[in-house]
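With one protein chain removed, the remaining protein chains of the complex are shown where they sit.
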Amino acid sequence: MTEAIEHTNDLDFEGWVCPVPLRDTPFIVMGHGGGGAMSAELIEHLFLPAYGAAATADLGDSAVLSVGGSTLAFSTDSFVVKPMFFPGGSIGDLAVNGTVNDLAMSGAVPLFMSTAYILQEGTGLEELGRIAQQVGAAALVAGVKLVTGDTKVVDRGSGDGVYINTAGIGVIPHGVDINPRRAGVGDAVLVSGDLGVHGVAVMSCREGLEFGTTIESDTAALHGLVAAMLAACGDLHVLRDPTRGGLAASLNEIARASKVGIELVEQDIPVPQMVRDACGLLGLDPLQVANEGKLVAIVPADQADLVLQAMQAHPLGRAACRIGTCVPDHRGMVVAKTAMGGTRVVDLPIGEQLPRIC
Amino acid sequence: MCLAVPGRVVSIANVDETLMAEVDFGTVRKQVCVEYVPDVKIGEYVVVHVGFAIQRLDEQSAQQTLTNFEQLGILEEEFGDGFSRAARHAGVDDPRGAGR
Partner (left out) sequence: MKYLDEFSNPDLAHKLLDQIHAVTTQSWAMMEVCGGQTHSIIRHGIDQLLPEGLEMIHGPGCPVCVTPLEIIDKALAIAALDNVIFCSFGDMLRVPGSSQDLFMIKSGGGDVRVVYSPLDALNIARQNPDKEVVFFGIGFETTAPANAMTVYQAKRLGVKNFSMLVSHVLVPPAMAAIMESPTCRVQGFLAAGHVCSVMGTAQYPPLAERYKVPIVVTGFEPLDILEGIRRTVVQLEEGRHELENAYPRAVLAEGNVPAMAMLQDVFEVTDRTWRGIGMIPASGWKLSGRYGDFDAERRFDVMDIHTQESSICRSGEVLQGLIKPHECAAFGKECTPRKPLGATMVSSEGACAAYYAYRRLELVETT
């Protein structure tokens, strides 16, 4: 059961000035983990104030730090996916690739990773073994060393099988400065391939939502692709892997951080037919569905072709294409031109994506 | 309301004395109850809402509708009244007088 939040002297709930005061929902709800607006709020209005002076400005899922003469990227992510095994992968693959990709989105070469497990009492050792094997295999492919870890067990009934947290460190090459505040008016918006694949793969085996599809998760480590892109253009402005919340979440965050508007051409956004069909069936927006092996890149307009060529030459970027432009209008918002010629706002998803009947 | 999606019936079976079909939605398949379209045949299309086929899709009718759209305006362009049309487009009265 849930307990009320204890109000400490340092947290002034009354003083929160934000469009959606968290005090009205005194519990954590599933939406807080969805990667959308609610998650962002939890960080901005609960964690950051609570951390006080100890926190740096951001608390994004990847940090860029100067240590000695080097620039390091440090990132962490937790994996709570259900089902643990899905077409194309498992929680093990996601755990490694997710953190590797967070590092890669800063332009870092991922080097070392920790793995911490929270296991529910009663979890099958065989299942755990399979997951661990996939962690090892994914780490090998990604070129990271698994150097430290931890294991905890919780009571049957608390927790849901296996939760994995990974934290990773990488080195950012000199001169590389990739962060979400660098998108500029006129920049081109690129994606590395088909969208919505992972989310649909996972949803297709959820209880009550099963549907026949052979779609497999696109989980993959992207640092090789990023390296190829950096070789073509030393001045990539923004990179982001559109995981929870999909393309919509990532682009909205970038638009806000960089204070630009983003204009997409709906017909240019690559959504495979299978994803369209599954989303059509469930009433979901493919732009809000998670991806685990794709990236969004925002690059200077005159570099767009070069970068695209480099992406298309890489196995993970064959279907890379341009989907839009950064504009001086509607700063902070993402808008798409529809096939009909109208426009619509591409919104930050609220919480969890739920299938609908309407 | 009514997020209902067209799909093609691939196979039909009796499950627990209920008529169910495997329906193909292009690249995705799902089990659908077809008790409400009991005469449906394999290869036919149905409209599916929350796991139920609520109506058969008439292919001929669909084709006819699309053809109608394609031909819209063609007849008027050939035989219609050019003046009144031009006037409407320009947002002014038909120069030949009221009632046109």
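We call the chains A and B, going by the order they appear; numbering starts again at 1 in every chain.
As a convention for this text, contacts are C-beta pairs under 8 Å (C-beta built on N, C-alpha and C of every residue); 3 or more make two chains touch, one makes a residue touch a chain.
Predicted model, so just to flag it, every value in this text is computed and none were measured.
Engineer: List the shown chains that the missing chain touches in the full complex.
Structural biologist: The undisplayed chain, in the complete complex, is in contact with A, B.
Engineer: For the chain that got dropped from the picture, name the residues of subunit B it touches.
Structural biologist: With respect to the unshown chain, the touching residues of subunit B are 1-6, 8, 16-18, 25-26, 33, 35-38, 45, 47, 49-52, 54-55, 57-59, 61-62, 64-66, 69-70, 72-73, 76, 85, 88-89.
Engineer: Determine and list the subunit A residues touching the chain excluded from the picture.
Structural biologist: Where subunit A meets the chain not shown: residues 1-2, 19-20, 24-25, 27-31, 37-38, 207-209, 273, 276-277, 280, 282-283, 329-330, 333, 335, 338-345, 347, 350-351, 354-358.
Keep in mind that, in the parts below, only the chains that are shown with their structure count from here on.
Engineer: Roughly how many whole angstrom separate the Cα centroids of subunit A and subunit B?
Structural biologist: Here the centre of subunit B sits 38 Å away from the centre of subunit A.
Engineer: Going by the contact rule set out above, which residues of subunit A touch subunit B in the complex?
Structural biologist: Going through subunit A, the ones touching subunit B are 204, 210-213, 215, 272-274, 276-278, 280-281, 283, 356-358.
Engineer: Would you mind writing out the residues of subunit B in touch with subunit A in their complex?
Structural biologist: Contact set of subunit B toward subunit A: 1-3, 5, 22, 25-30, 48-50.
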